[in-house]
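Left out: one protein chain. Kept in place: all the others.
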Amino acid sequence: MSATIFFQQLSNGISLGSLYALVAIGYTMVYGILRLINFAHGDLLMVASYTAIYAVTMFSLPWYLSFPLAIALTGCIGILMDKVAYKPLRDAPRISLLISAIGASFLLENLALVIIGGIPKGFPRPEIFAKVIEILGVRVQVLTIYIPIMTLVFLMALLYIVYRTKVGKAMRAASKDIETTRLMGINVDRIIALTFLMGSSLAAAGGIMWALKYPQVNPFMGVIPGLKAFIAAVLGGIGDIIGAVVGGFVLGLGEILLVAFFPELAQYRDAFAFVLLILVLLFRPTGIMGEPITDKT
Amino acid sequence: MNDFFRLESLVMQFGGLTAVKDFSLSIEPGELVGLIGPNGAGKTTVFNMITGFLTPTSGRVLWQGEDITGLSVHQITARGIARTFQNIRLFSDMTVLENVMVSFHHKVRSRFWKAMLGLPSHGKEERRIRQESYRFLQELNLGHLADEKAGNLAYGQQRRLEIARALATYPKLLLLDEPAAGMNPQETMELADLVLEIRQKHALTIFLIEHDMKFVMGLCERIKVLDYGISIAEGTPEEIQSNPDVIKAYLGEPKHA
Partner (left out) sequence: MTWKGKDMDTSKRNLYCNLAALCLLAVVLYLFDQYGTEYQIRILNNMAVFITLAVSYNLVNGMCGLLHLGPNAFITIGAYTSALLTMSPMEKQMSFIIEPLIWPFSVLQAPFFVSLIAGGVMATIFAFIISFPVFRVRGDYLAIVTLGFGEVIRVLCNALQGVTNGPLGLKGLQPYTNLWWSWGIAVFTIIVITKLVNSSYGRAMKAIREDEIAAKAMGVDPFRHLMLAFLVSAFFCGVAGGLMAHLITTISPTLFTFFLTFNLLIIIVVGGLGSTTGAVIGAALFAWGGEALRVVESPMNFGAFTIPGIPGMRMVLFSVILMVVIIFARRGIMGRNEFSWNWLFTKLGLNAK
């Protein structure tokens, strides 16, 4: 493989990794507080993409308005999802919560199928993202460069909120011990809603960038990226934001480079993430960064 | 030194916290030994190391001449050490009788496929387990509740069911973690009688944790005191009661480990 192709693949891997990372953050944040795998999280990619499409095509909004609008709307849908599917089950066994999450995921997908139909829609790609430039003799889509940069911006904003603001402090407290946090007089429900808002908005941003990169939008587009982002979160040690980002990059780069070096394995690409997950759980059940579990009596 | 049951310098660390430090103890067959100490002293942690829920950071658990450190929980139960839990852990959605029947399972002879095909040998064994389980319930005055859901029992009854369930594993050493917690004085007194009775009847050795001093002092032949993971005293109830270190620990004077 020539150096050029290698760098091209590397940049692809980094931008795919960024997308996984953005989505993984939402999984990890919700898990941190509710100890719930929000199965429907991946479907927010799809929700955001469709919203962006309609904002552009039906309301003829320019992309710089329609994308933030889609992100905000998806954030609200995240909150709604919590209120409808998870909040009534706060005291229920974990298995019920997870089943409700699976139900929510199928509901979103099939609602989209009913309302919009199963035929993939093209995503309107604004000119400025479509350009191809040459860096040191390597031709790359500008998008491939924008994605990691945007991810970094979002990540910085998130880290600022979580580690430098009062709300962030409450969030961290809630993910350590939700009951004590409640007793300290903090409105835990608001913190949870906020967590869903932030996680869902990041997923929406990831979804829009995903659609820019792979401009075919269909009701099930969020399933596989969602699962992989979840795996990224587990790889990084679930509950840990930086871990989720690391996991996202490991997975994104791993997938792309695997296919680049062993083209004959391309058809196994979707299994790679799961095999990695299984290996990690076998040898380090709480991920790369997490602490090992002990039995409590 | 006896060969029956011996703990050799057990240490348990959780991250930076040393919950139990250099804990040694030896118990003779038939003895009734108490373990006391303020909250968070590491008493339950000692039980968890004995029963295999925790693997000690260092040290050994010797049982009838065998080193059982690091064996899994069910293997240790099968070797004749049973326990109850400080915060009751019943199989709430199963009946009282079924709760006890579970304890017989590790000795079940017939293989799973015999059960699946409903062969008579399995049915016979099943009926025997049912009978014997019922006897344990009667012994603990729970016979009339056999078909109740365990979760519906009153608190004191739940505590007794925990003991019945532990007895049904046919242990030689029984570990009771705060058996009198939450009981009124009347119930506590009955419990003391019960403990003596089962020890007699089943030839048990008993090691128990309890905060109720009257209960411990009246019942135990020997007492071990833990404070901040360190064993600060061992002796007869009289010796413990007059031990200045113990008094200091219990009066809550700040003590540095």
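Lettered A and B in written order, each chain numbered from 1.
The criterion applied here is as follows: contacts are C-beta pairs under 8 Å (C-beta built on N, C-alpha and C of every residue); 3 or more make two chains touch, one makes a residue touch a chain.
These numbers were taken from a predicted model, which means no experiment stands behind them.
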| item | value |
| --- | --- |
| Partners of the unshown chain among those that are drawn | A, B |
| Missing-chain contacts mapped onto chain A | 31, 35-37, 84-85, 88-89, 92, 94-96, 98-100, 102-104, 106-107, 109-111, 113-114, 117-118, 219, 227, 230-231, 234, 267-268, 270-271, 273-275, 277-278, 281-282, 285, 295-297 |
| Residue numbers in chain B that touch the chain omitted from display | 51, 53, 72-74, 77-78, 82-83, 85, 89-94, 97-98, 101-108, 112, 115-118, 122, 125-127, 129-131, 133-134, 138, 143, 146, 165-166, 168-169 |
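Note that in this section only the chains that are shown with their structure count from here on.
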| item | value |
| --- | --- |
| Interchain centroid distance [CA atoms averaged], chain A/chain B, Å | 47 |
